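Of the protein chains in this complex, all but one are displayed in their positions.
Just so it is clear, A, B and C label the chains in written order, and each chain counts residues from 1 on its own.
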Amino acid sequence: MAAMSDKEKTFIAVIGGGQCSTEEAELAEAVGRELARRGAVLVCGGLGGVMKAACKGARSEGGTTIGILPGDSRRQANPYVQIPVVTGIGEARNAIVVKSAQAVIAIGGSYGTLSEISFARQRNIPVIGLNTWSLSRNGQPENSIILAQNATDAVDKALNLARN
Amino acid sequence: MAAMSDKEKTFIAVIGGGQCSTEEAELAEAVGRELARRGAVLVCGGLGGVMKAACKGARSEGGTTIGILPGDSRRQANPYVQIPVVTGIGEARNAIVVKSAQAVIAIGGSYGTLSEISFARQRNIPVIGLNTWSLSRNGQPENSIILAQNATDAVDKALNLARN
Amino acid sequence: MAAMSDKEKTFIAVIGGGQCSTEEAELAEAVGRELARRGAVLVCGGLGGVMKAACKGARSEGGTTIGILPGDSRRQANPYVQIPVVTGIGEARNAIVVKSAQAVIAIGGSYGTLSEISFARQRNIPVIGLNTWSLSRNGQPENSIILAQNATDAVDKALNLARN
Partner (left out) sequence: MAAMSDKEKTFIAVIGGGQCSTEEAELAEAVGRELARRGAVLVCGGLGGVMKAACKGARSEGGTTIGILPGDSRRQANPYVQIPVVTGIGEARNAIVVKSAQAVIAIGGSYGTLSEISFARQRNIPVIGLNTWSLSRNGQPENSIILAQNATDAVDKALNLARN
């Protein structure tokens, strides 16, 4: 662990499907690498798909990876999770993933990801989106998910917004 | 309590904002009344706005109302909640509201409601929408929220889908 | 459901092992019956053993029974649970069982029961014990579990303490 406390570092959640396409995995891995290069700590749900790819990217650059697991065993964590947190509370752990972060990057994803986007926005935590959900309320577009062009752009935006 | 166990009854969650417009409150109250007339048990988050209006409607017809509260005190419940469940787990209780139901009716609502819609869809629990969120994924409309025309239509659809 | 709102009724949690001896089951059933006769609502973890016996007793006298389930399906509830609450948060639901009650009756039980006793005492909710845990702290007896002689005595004490 570096001399600077991780608490002083920025914590960014990367969320997305437990299963994902090759493109999404590449995007997640690039996001993980970039977060680690910038000294951010990666928080995720600790499982496969986007979570695993993001952790892999972060570890390849020596970053810290936290996995907030839904089940009762640390064995559930993907091999790139350094800090497995064993919640045992099922999908309700989605709220913990985003509350533990200062900004969120969403890559693809299904309903679990959408619940995380919702919890983040409810708490006014910025959400950056890469090929993910978009929302309308009562027929009006709801633009609270900030679109990014690519992994670097997503990390730029997440770190800028997290620091404010 | 009637001779038939409530467990044999259908449990329907009504979700929506803790603050709401007069129109949404009227809609929620009508939904609550209709659910009670059909013998369904109403589950909700137990607070104000749509939750309170729905409970009020259900109680006016002698229905059973369950409030899954986020905080640590039953005093948080609106006065029409008969069964206050004191979770103390904050917004993570949103997952419990929908898991305890066999179908969900969403009326308006903000990000908390969206998290409940997400959790319901993740578990394949039908969601009926009245003037609420609509979703697109990767630019494609995602039609998993079933639109209803009015309170009676919403209750019809919820009960039909819950029984299958 | 009776005219009086259940919310105005006293909610008493009955806690104990998911497996139990015949004697414990008889005691739990007697406690459930007595709670229902006095108009109290029974809250429990919704599973077998002491929980099932207590619910059975309460239902035999027309009482209301709430089961706060750890898993993801209402099918997990014992057949005497009227109001299954599906938490999906595993043993963390033990905190919800006791927070939803105004007093707690503990019958036998293992570590899960002990966690419930702990959560109740942490929130200053009275705990009445029947053949259950006793505690010492730093070598000094800790008498915060109130001993009862039998089912009727336990219910008397629980209702008296809950009303204060």
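Note that in this section a residue touches a chain if its C-beta (ideal position, glycine included) is under 8 Å from a C-beta of that chain, and two chains touch if they have at least 3 such contacts.
Computed from a predicted model, the values in this text were never measured in an experiment.
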Among shown chains, those touching the left-out chain: A, B, C
Residue, one of C:65, C:82 or C:115, that touches the chain absent here: C:115
Contact with the hidden chain (one of B:13, B:44, B:58 or B:89): B:89
For chain B, the residues touching the chain missing from this view: 72, 88-92
Footprint left on chain C by the chain that the document does not show: 89-93, 95-96, 108, 110-112, 114-115, 117-119, 121-122, 131-139, 142
Residues from chain A at the interface with the omitted partner, ascending: 1-2, 5-7, 11, 41, 59, 62-64, 66, 68, 72, 74, 77, 81-89, 92, 95-96, 99-100, 123
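Simple rule for what comes next: only the chains that are shown with their structure count from here on.
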Interface residue identity across copies chain A, chain C - same or different by half: same
Distance from the mean Cα position of chain C to that of chain B, given in whole angstrom: 27
Distance between chain centroids, defined by C-alpha means - chain A, chain C (Å): 40
Multi-partner residues of chain C (at least 2 other chains): 72, 88-89, 92
